[in-house]
Structures are given as structure tokens and as C-alpha cells.
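One structure follows; several queries about it will come next.
All protein chains but one are shown in place.
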Amino acid sequence: MNSVNDRTRDIGPFVPGPDDDMLICRCEEITKGEIRQAVHDGMWTLTEIRRYLRTGMGLCQGQTCSKLVKGIVARELGVSPAELEPATSRVPMRPIEMRVFANEADSNKEGE
Amino acid sequence: MKRYDLIVVGAGPSGLSAAIEAAKKGLKVVVFDENEKPGGQLFKQIHKFFGSKEHRAKVRGFVIGQQLLDEADEAGVKVVLNATVIGLYQDKEVVVKLGGEVVHYKGDAVIIATGAAENMVTFPGWTLPGVIGAGAAQTMMNLHGVLPGKRVLMLGSGNVGLVVSFQLEQCGCEVVALVDAAPRVGGYGVHAAKVARTGVPFYLSHTIVEAEGDECVTGVTIAEVDSSFKFIPGTEKHFDVDTICLAVGLSPMSQLLKMAGCKMEDNPKRGGQVPISDSYGQTSVPGIFVAGDVSGIEEASSAMIEGRMAGNVAAEYLGYIEKDALKEELDTLDKALDGLRQGMFAPSNRGKLIEKTDEGIEVSQSLLKNGYIADEEIERFPGVVRKVGVHPVIECTQNIPCNPCQDACKKGCISIGKNITSLPIVVDGSECINCGMCVANCSGQAIFLVDEDKGDGSAEITLPYEFLPLPEEGTKGFGLGRDGKVVCEAVVTKCRSSKAFDKTHLLTIKVPKEYAMKARFFKVS
Amino acid sequence: MKTSAEVVIVGGGIIGCATAYYLAKRGVDVIVLEGSDHIGNGGSSRNGGGVRQSGRDVRELPLVMYGIKNLWPTLSEELEVDCEYHQDGNLRLGKNDKHKAILTKLANNAKGVGLDVRMIDGDEVRQINPYLSREVTCASWCPTDGHANPLTTTLGFYKMARRLGVTFISGEPVKELRVIRGKIRKVITPNNVYEGENVLVAAGLDSREILTTVGIDIPMTNSLLECLVTEAQPHMFDQMLGTAEADFYGHQTKHGSFVFGGSSGLERYNKDNGMVSNSAMTAPCICRGIMKYFPDLADAKIVRTWAGWMDASQDGVPALGTVDEIPGLFVACAFNGHGFGIAPAVGDQLAELIVTGKTKVDLGDLHYDRYKAKI
Partner (left out) sequence: MAERIKEHPILGDIKKGEPVKFTFDGKEVMGYEGEPIAAALKAAGLMVHRYTKKEHKPRGIFCAIGRCTDCVMVVDGVPNVRTCITPLTAGMEVKTQYGVSDKPFEEQ
């Protein structure tokens, strides 16, 4: 995406909302208010939000909340959600036990 | 490293279709799926599909799933289950978790057909046990035979919300309300109508205020919303429920593609983050293709065609077929896909308010607001005619891509014509023999056989019935209107079952003749 | 948009953010230009979180010791963010005589500059961390080492710097520096030209290409470092860990997850596809490495892996300080994969250097012009 983003742009003050205590990230138990406050702290990309608050860093890796977080951040910044790039998808797609990840099959054998 | 011509990720409708097509062209194909059972969502779809013959219309989803599996087997496709693809690395390296080990594979081509994930919506209490996704309800009841709950509130009136509501009732749950914040029903009118006539109240322009309960859901409050989706005070309604089911749309599950470095875009028309691809699934990375919901949310029927397209394109990419042969295949598939993308629910019409059918008939506003067609609206549609003797009454009122009814009638009573989305009409001068094939074959359960005047002051109505227990002949009860409310007393005069009906039973009820055009469901007293 | 300032910092990683913060605290007007879309998107967010003195080259030890003594203990309060700083020691583990020799040499060097670090045997190792396997026979033990959360620390510096008035602009990859009338002046991106009386280049590996435009070359190469993180586990231990042969390094976080870095041996030869991506063979290798030391973690599930390009210099220590030949130009790069723990000290001392021309800690050994031919 890479677009010039001046972080001094005025997005207005943080105004507490009635649903700020709504849980958004189910895994890490992050609320809407925390996400909104993070935007006002300067976290303007979904990647920064994620690194700052841990949204989408829990067991499900953001599969449940990423769209919700995106909507909240977009609204706070006054941009369309489509303009926000989702955080990077990372291996593994599902949680995998260390003992299994460590156990690579012989790549020459007939693997199933 | 172990190498295949083609690695397909996801054994749903699109993945299997792609694999079959490619294997038929000579490619060595493997399909990985993380689930214990193949078929993706097909095995949870127990309703009859729409479309025409080429789209496997009037066949139930799980049967299509089995058909695809058999075809895949016949074509020599290797389907590996319980196989979680944990990553798609550079150089088309697919790493799969299989039992207690990870295996690295290379594909000369890779087709990603990972489908979609459910969207969620928040409200106080949305994390309580008992608040579940609609997909979870389907999984519990249709795969594992466990009731998702006893009293359920469904949020979402798209096809998923409607279909799952009906499925919940089929397995014995009570759906206490179907709620949607939108002002109009989002899914097919026929799906809505079959839910509404069983007595499920629809609350459009409503949404959930709060789910109640300490340890799990014990109740829910909904309220009406205004045009900017704000609650209107004083409109709250409370229901005692143990389950709240969320069916608020799907998003493409495209993480693997992003991981592989495919260029992505956020495309609201396709349901979210999707790879940038041409109309046959080629992404920005040569040799990586997509098919099905992962490239844009649609129906299983279109996913199957997209899969076949991608399978053929992969075959040409690897030199198993020539460009000419590919073009021929794609021309046919383009036509089939075009057929499905017509009508009011076409992707190009998403979000548009359609007031008239292609035939110029005003769409039923009651259907959109309440889930059923009002009595005073029904007779303006061409499938609904009054006649002497038994005749079909076709309550199909929206332009959807579906035509099994016209093939079902051997006597030529029903016609849709060339355009698959046209409204069915009862052919003038045709003679109904009361065989019931049209009733059983209508995927929307929108056809009834009516004898308006039996001569003794009564009328007989034959309706599709997919519930247990089946009422026996002589069972007394009530006729319910399209709105699910009791309109008259009724008695069962016949209950027909047949292999050709494919588990849609034909219940014939006798009602006072003034209710011939009003009673559309039967409830035992 | 603001395009000129007293100091323009090229690079919005932890070095850039920390320096901006400490400059702003001293009342200096600063612009930070970040090439990617995200603040702290390079090594700052892709490391194992070590806040370590032991195991370091003596040339950079005084600086990191300064930071651990003066800056880290109060950093969370100062940045109003939980940096998750733990000062519970660092165990650098060994399994055989060869390892013992490596560790002993490192420990002796560090002792020479006044660091409390000593060699301990396997039993003492397991008294400190009972989860370690019997295979571990020795370790160096530095009780004043620790670890912190690189994500919140980096973004914390950013947040506070921004609050103090620093201008941050992301999506601004610097392509060229220009000397004007004998002094550094212009900082050029594809979209804009910025001007500063002083310019600090702290852009990790990209620093080399940027500095080349004013004729300065800092020999660096890249190397792909990879990490993995587990699901949250019950609390086990608080030490920072490493090994003599760098099979893996890492710690358990406040969240409960374990963050481990490691290598496959091929990291200098890995490639990317336009975005930094993991090699398929590294994470399994790291897992095998960890399980030899921590058999109990075999059932822990990996939820995420990531990779980052490291800026590796020939001698393994950073290039830091004034570029004498170009007035107004400063560098801070080549942190060789251990720039996180040292970052607050670097930021603080660079700020002091830019403002006063002097530093509390001598940076002489890290001078940009120190690279010489071998014969």
C-alpha cells in the first residue's frame, strides 16, 4: 500500500463512547475503548494496533476480530475500512504443537 | 521434495471441482483439507440447491458433496483429510500438518480454495456461551447430531440465516425470532417464506440490544433501529432463549494467499480481503490460482463452476491441454456461471433496492419486511392462478436462477422459458395430474397443489413437508397462513413419500374452501 | 505538511523513535521519516526482546550497561506503556566443553569492563531454571540482564515522542541525502524534500544505500532472522535465555507466551519475495533446538512465526555517532540483531551528542570509519 501518512494530522480528541467497554478481541480480551484510545496514541495502522494492544495475536490469530478492529480504527481515523491494510498473515495458519512442527517428514518418502 | 502437478487447498465445492477437472486432463492432483470430512460446507447443506440441471439443481448439498467425492475418486484425485495447511511459502511450497508430523510439498500449480469465514457482530453479552455462529449451529446439528439449543434467536436474514433457521426447526429447535438490522430480508424470498409459514416471526430493522445470562445465555433483548442503525427507545422486545445464532455474512479466508505474496485488495463487493485475480482465478503470482468463496463470496453452485475454471486454467498452464481446448471449456463454463449470476440477487445487484421483477410486477413488500407474501399480494404473480380441479400454485415471486419445476412436470403445466431467472407460469390449458413432482422438486418449497373446491365446501392443499414426525392420514390440526398464524382447522387427508421426492414429503390437508389460497402449512393440534 | 526541522531522523524504528523522544525531551524540533507504512516495522518488532549485557562485544558494553542502570528501570513509567521489563538475569546455556570455552571467554571479557557475570554448572543452572534439561551442563549467568516487550517499547517511544510534538511521517522511504554548502541539509523521498540542520540515519539495513548518496559506506550485509511465539502457557520462568551456539534465544512473556528466536544456518542465504517472509525450514529447526533444552514445552503450540532482515556488519557491533566529514550527519545502524536492549541508551546518548556535541558514554569504538582491510 505504502502511502504517505502524516501522523500529525488532526483526528480530533478522544471522546469516550458508551460502548467503550465492548469486548472486541475475544482471545486477548481487548475492548473497543482500548482500540480507540490506541488510535489517538498514534497507532494508525492495523499492524501498529496489533503490536500495541495484542488484538489478533491470541490463539485464533485474528480470525474473529480483524474485521471488527478494522471498522473501529477506520471510523476513528475518518477513513474507509478498505483503505486500511490488514495485518500480515503469518505461518502457521492454525496453532501447531512444537513437537509436531519439529517433526518434519522425510521429504523423499511417500508422505500422506 | 514431494511434488504434484497441482496442489489444491480445501476440499469444498470449488476445490473438489477444480481437482476433478484437472485430474481429468491428466494432472497429478492432491487436495488437502483440514477437516475430518471432505465437502466443505456442502455436508452441512441439507436443502435442495437452486439453479438448473447443469448446476445440480434440486439435489441436496450433502448429496452433491458425495457426488463430487465419487467423481474425484474416479478421476484419480488424492484427497487427504485432517491435513492442515499451515503455510504457503515462497516457491509454491505447501507445508502440511499430517498427524504428528509436518510434510513439505511443492506444487507446479497451487489452487487455493479455502472458502470463507463467518463475520461477527458485537453486543453486550456476545461472548457468553450460547452465542454461536450459524455455521456452528449447522456443524452441531447436521454433522454431529447434537441440538444447538432449544430456543434460538437468529440474527441475520441472508440466505444463511434463513436456511439455518429452517434447519434448526427441522431438527426440533424452536426459532423464536429472526432478526435483522437491515430493513429488508436479505436472502431469497422463498427461503424466508418457508421459515415464516412455520410461525417464526421476523423482526426487520431490529437488532440485539443485549444477550442476558451469567454463565450462559438465558435471554435476549432486541429493539428496533432507525435508518442510521440507532436503537429506538421503547421498542425493546425480550425473548427467553438459550441460544443466539449469528448469521451476519461471510468474509473470504484469504490469509494463505497474502502469506504467499499474492497482491490483495479490499473489495466490499467480494466480501472483503481478496487476491487480485482474473476472472478464471489466476492471481498475481504465476501458478497460484483461487476459486470459490476465497476469491469473493457467492453460492456453492458458482463455487463449483469457478473451481472447474481454475482446474482447466491450471491444466493449460502446465501444458496438459492446449489454449484452444481451454477456450472451449471456459466458454461453456462462462455461460453456466453467467446463468447463476443473473436475476435480482446477482452480484452486480448487491445492495440495490429492486422494486419490480423482470416481468414488471411489483415485488412483494411484505415478503421483504415480514418474510411472507401478504394474501392481497399473492395473486399478482404469474404462478398463482385460480382454476377448477387440482392445479399447481407457484408462489415464486422473485427472479432467481432456478428452473427444476419446469422439468418436473411431465404434463407441461409449468414453464419458465429460456431465461432461468424468469418467474414460473402455469401454462394455459395444461392439465395437472396431481403427481406432486413439482412440489417435491421445488428447491424453494414454493409450489402447492390446490383443489380450490372439492364440492363439499372444502378445499385440498398439498404442501411440501420436511419435518418429523410425519402426520398420519386423519390427523387433525390447523392450517397456518403464509404468516405462520392459524387461519382455519385442517385435517390430513394424505401423506405421500417417494424416493423421487427425495425426503420432501407431500402432505395433503383439507380446509374450508375459503382458505384454499390462504392456508400454506399444517400444525398438529 | 511540515518539511523542515532542527533534526530529521531517517528511520522510524526503535532507534529513531527513542532518539526523537530524547531529543524532544531536550526541546529539539524533530521530524521522523519512516519508509514503510508502520512505525517500528523492521528489527524493532522482529526480535526476541533481550535486554542483555552478557554475551556482547566489549566495545558496546558500556553503552548497554548505561541503559540498564539509568533508563530501563523507569522506562514503563516514563513512556506510559507497559514495556514488560524484567530484570531477572540471563542464562547463556552450554552443553559441552566447546560451549563452555565460548561462554567462559565471553564472560571474562565482560568481567573486564565491570559486568557481574560468572560461569555456573548444570545443577546451579537448574536451580535458577528447573525446566532446563539434563543436557545443559554449564551457563554464563548475568543477574542484571533481562528482557522486555519490543513492540510496546518501540511504540511507546513513538507515542511519547509524538505527544512531545515530534512529526512522524510514514510511507516516506528516503532515497537520497544532499550536502548543501558543505553541510548535510536535504533529505529526499519520492514525494517530498525535507530539510534539517542535523540528519540522523537510523534505517537499519537500508542505511547503507541512503548513506551512499553522500559518499559514506558502512559495510553491512543482510541476514534473515526468524522467531516464533507459542500460545500462552502457565508461568514458568522470568530469565532471558540464550545458548553458546545460538540454537535459540528467548523468554516467557508477561502474556504467558514464549518468544524464541533461532536460526537454520542458512539465514545469510535466504531470500524474500518482496516482503520479508519466513523460510519453510527454520521454524521446525528452532522447535527442535528448544525441545532439547525444554522437553516440557513439546506440547506448547506455536501460533505465529515471523522473520526480519538483520543489518550485519563485519565486526558485529554498530556504527554509531558523528560522521565527522559531513557536518550535521549522524549514523546509528548495523546493530547486528541486538539493537533492542541497547536502544534507549543509544537514543539518549545520540540526543545528547546532537544537542551538546558530547556523550556520557564514549562512542569512539563504534565510529563509522573503523573498517579496515585485514592486511
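A, B and C are the chain letters, set down in written order, and residue numbers restart from 1 in every chain.
Here, contacts are C-beta pairs under 8 Å (C-beta built on N, C-alpha and C of every residue); 3 or more make two chains touch, one makes a residue touch a chain.
Since this is a predicted model, take the numbers as computed values, not measurements.
Looking at the complex as a whole, the chain kept out of the display touches A, B, C.
Between the chain not shown and the residues B:L42, B:M140 or B:I208, the one that touches is B:M140.
Looking at C:P190, C:G256 or C:G364, the residue that reaches the missing chain in the full complex is C:G256.
Only one residue from B:P13, B:G39, B:P148 or B:G249 touches the chain missing from this view: B:P148.
Residues 23, 26-27, 29, 58-60, 63-64, 94-95 of subunit A touch the missing chain (whole complex, contact as defined above). Contact between subunit B and the absent chain runs through residues 34-36, 46, 60, 62, 117-118, 127-133, 135-137, 139-150, 170-172, 214-216, 242, 466-468, 503. The omitted chain makes contact with subunit C at the following residues, 231-234, 256, 299, 301.
The criterion applied here is as follows: only the chains that are shown with their structure count from here on.
Annotation: 24 Å between the Cα-based centres of subunit A and subunit C. Here the CA centre of subunit A is 31 Å from the CA centre of subunit B.
Note on chain placement: the centre of subunit B and the centre of subunit C lie 53 Å apart, centres being C-alpha means. Residue positions 88, 90-92, 96, 99, 101, 103-104 of subunit A are each in touch with at least two other chains. Taken residue by residue, subunit B touches two or more other chains at 87, 89, 95, 102, 104, 259, whereas all remaining positions touch fewer. Residues of subunit B touching subunit A in their complex: 1-2, 34, 80, 84-87, 89, 95, 97-98, 100-105, 117, 119-120, 122-124, 126-127, 251, 253, 255-256, 258-259, 264, 266-268, 272-273. Within the complex formed with subunit C, the residues of subunit B that make contact are 87, 89-90, 93, 95, 102, 104, 259, 261. Residues of subunit C that touch subunit B in their complex: 271-275, 277-280, 284.
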